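All protein chains but one are shown in place.
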Amino acid sequence: MKVDLNCDMGESFGLFSMGQDEDMMPYISSANIACGYHSGDPHVMRKTVELAKQYGVGIGAHPGFPDLLGFGRRHMNCTPSEVKDYITYQMGALREFASAAKMKLQHCKPHGALYMMAMEDETLAKAFLEAIAAVEESAVVYALNQSAVVDLATKMGIPVAREVYSDREHTANGSIVLTRKGVAIDDYEHMAQRVVRMVKEGVVVTHTGEETTLKAETVCIHGDTPGAPLLAKAIVKALKEIHIQVASIKEVLGVSC
Amino acid sequence: MKVDLNCDMGESFGLFSMGQDEDMMPYISSANIACGYHSGDPHVMRKTVELAKQYGVGIGAHPGFPDLLGFGRRHMNCTPSEVKDYITYQMGALREFASAAKMKLQHCKPHGALYMMAMEDETLAKAFLEAIAAVEESAVVYALNQSAVVDLATKMGIPVAREVYSDREHTANGSIVLTRKGVAIDDYEHMAQRVVRMVKEGVVVTHTGEETTLKAETVCIHGDTPGAPLLAKAIVKALKEIHIQVASIKEVLGVSC
Amino acid sequence: MKVDLNCDMGESFGLFSMGQDEDMMPYISSANIACGYHSGDPHVMRKTVELAKQYGVGIGAHPGFPDLLGFGRRHMNCTPSEVKDYITYQMGALREFASAAKMKLQHCKPHGALYMMAMEDETLAKAFLEAIAAVEESAVVYALNQSAVVDLATKMGIPVAREVYSDREHTANGSIVLTRKGVAIDDYEHMAQRVVRMVKEGVVVTHTGEETTLKAETVCIHGDTPGAPLLAKAIVKALKEIHIQVASIKEVLGVSC
Partner (left out) sequence: MKVDLNCDMGESFGLFSMGQDEDMMPYISSANIACGYHSGDPHVMRKTVELAKQYGVGIGAHPGFPDLLGFGRRHMNCTPSEVKDYITYQMGALREFASAAKMKLQHCKPHGALYMMAMEDETLAKAFLEAIAAVEESAVVYALNQSAVVDLATKMGIPVAREVYSDREHTANGSIVLTRKGVAIDDYEHMAQRVVRMVKEGVVVTHTGEETTLKAETVCIHGDTPGAPLLAKAIVKALKEIHIQVASIKEVLGVSC
């Protein structure tokens, strides 16, 4: 059994530092790299790609809305055409840094409000799926369980990975609870066991206390969660103990490059 | 005898319109497309690439400093490393729109202050030449006569095109006079003959009244010059009359793609 | 009988030109000045304030969402607290240019999506009304008929002006139809008579053909409407013919400064 561990990376901007990229790299298999819209800048992008290469971590684009001030977390009613062009722009820019490091874009995970809006908005989901597939046909798209993106990507023949969160509460419909706090960050061992259960059994206790089922092909650990590297370490250890291998998302899904 | 005619294009931004792209396309052979830093946005970039394709015009990147408010015309003391990353980012983004239209980046012409600063600053010139060559080995770089860029590109084996201006005054040292006015814009026939002389004889009368020699492998016509399409039309006509062909810069230089 | 004529002004940005400010000034009584968020920059703001002063035109803030790329026309789900701070920032910046010209902020008209969203969202309306009143207690707020803003401002004791549009279609509920086209721009005399009827009778034919009633305390003419100065001239002439005076919004409402 295999699972992908992903982390949002390269979210620093100029002199503004964000996340704990170097400390997270040893534990993850996929880095979602910001592309300059919600955060990230050309210098940070290059450094992050180089860092991922050094650790053998797969890289993907993490494109967002053009809202640096809101960190891409605010809904913006961009047209589908705008969203397509924004995705193309950001993926193209990142791909150039990937090429310079002789790497390929393995996946794409839309960021923040774009990710959440597309869960329910099929038109938006279609727009960015078309953009992603046009830029890199083999790129895996990350999406929440029960998202419009999952269904549509499947129909369109685009590889899609169902994502769960190690540090956010889930809802019964497969979504996540968007607070900056997430689950209680006090017991990494407990959190790791919660992840293990999602990966192994496909079950999680929702924020309202019931159990719900989901697929955990990739697990997100936010780099700005307090103690994120400790959490990542605990997850890797817990998975190892029951012989679940942390692997690239393409291995997990069994798709070729 | 052949010459390339180039024009800065895709400099609109959101609802802000700039230039006369559609009216210029029929006359030119190369479009320098803004990449979102000094102007341009993803939507404009896509439209401009598609327009160039429709007219059979070669496309190149026109990367600038991250200064939308100053339109990339203000000197900024970015480090060489920053400049490299900015070029890579912008060219990568543009290349993605080019790929979507099944086109290739034919050339790169740095914009505004970046172009002018590199004329005299070899460190800066080296930085962006390395970035351009890394992104697209076959891309031709545009530079002023007697520029540090010309010498350095030649040494580095990077194809370089010497550029003259149809609507700006030249100085004796191969530079241009940076006013928004340029040469008197009143007699397109006269201006066209001035271009013909630069292309055919390699001579121009400078802003101080003397003759100087230069190479005119590519001629720039600014799209925001009043009556730019009329000027372009007059230049094409004047060149045709003496059997100088408007051709792609690669044909002019005799380099392969 | 009196009415205020207003126009969005100062929407140029850097080298990007927008609107026909100088040509509109002779006809209007109120200038809504962009404050650097959806458009406008410090240089443009100062010039626009000076121009308004020269023509004896009242000035007001025209604050928008921080979305230059979308010209503030895209809904963004900013929090009420963010909206308040954005309004304070933009009004403060404009007020400084006003003070330098020995002028006062006469009014505030939120721009684009902010204006439209507040029509229906009372929380948002409350946020920006509080911000406006805190910055300049005597400032008149512009709002659509039947807007949440009108009711709330009245309750809060904030002077509010009901606005109609000379170049956009109205709906039965007092809103406007947001296309870039607006009403047929072909017969300025006809458009002027439509304005006269709104001002005098409080009646307009909606985009679906029925008559609806509204109050026209201030009439907006968009500066980027084709032939806007001709339209403004026709409106002023038509109003004059029936002895309706173009006056400052404070005179129209009968509030003191």
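Per-chain residue numbering starts at 1, and chain names A, B and C are given in the order in which the chains are listed.
Operating definition for what follows: contacts are C-beta pairs under 8 Å (C-beta built on N, C-alpha and C of every residue); 3 or more make two chains touch, one makes a residue touch a chain.
What you see is a predicted model, and the numbers here were worked out from it, not measured in a lab.
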{"item": "Options B:Gly70, B:Pro159 or B:Pro229, residue touching the unrepresented chain", "value": "B:Gly70"}
{"item": "In chain C, positions touching the absent partner", "value": "36, 41-43, 45-46, 81-82, 85-86, 88-97, 99-100, 134-135"}
{"item": "Contact footprint on chain A, counting only the chain that is left out", "value": "13-18, 39, 41, 68-71, 73"}
{"item": "Interface residues of chain B (partner: the chain not displayed)", "value": "66-67, 69-70, 74-78"}
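Simple rule for what comes next: only the chains that are shown with their structure count from here on.
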{"item": "Centre distance in Å when chain A and chain C are each reduced to the mean of their C-alpha atoms", "value": "43"}
{"item": "Computed distance of Cα centres, chain C from chain B, in Å", "value": "41"}
{"item": "Two or more partner chains touched - positions in chain C", "value": "69-70"}
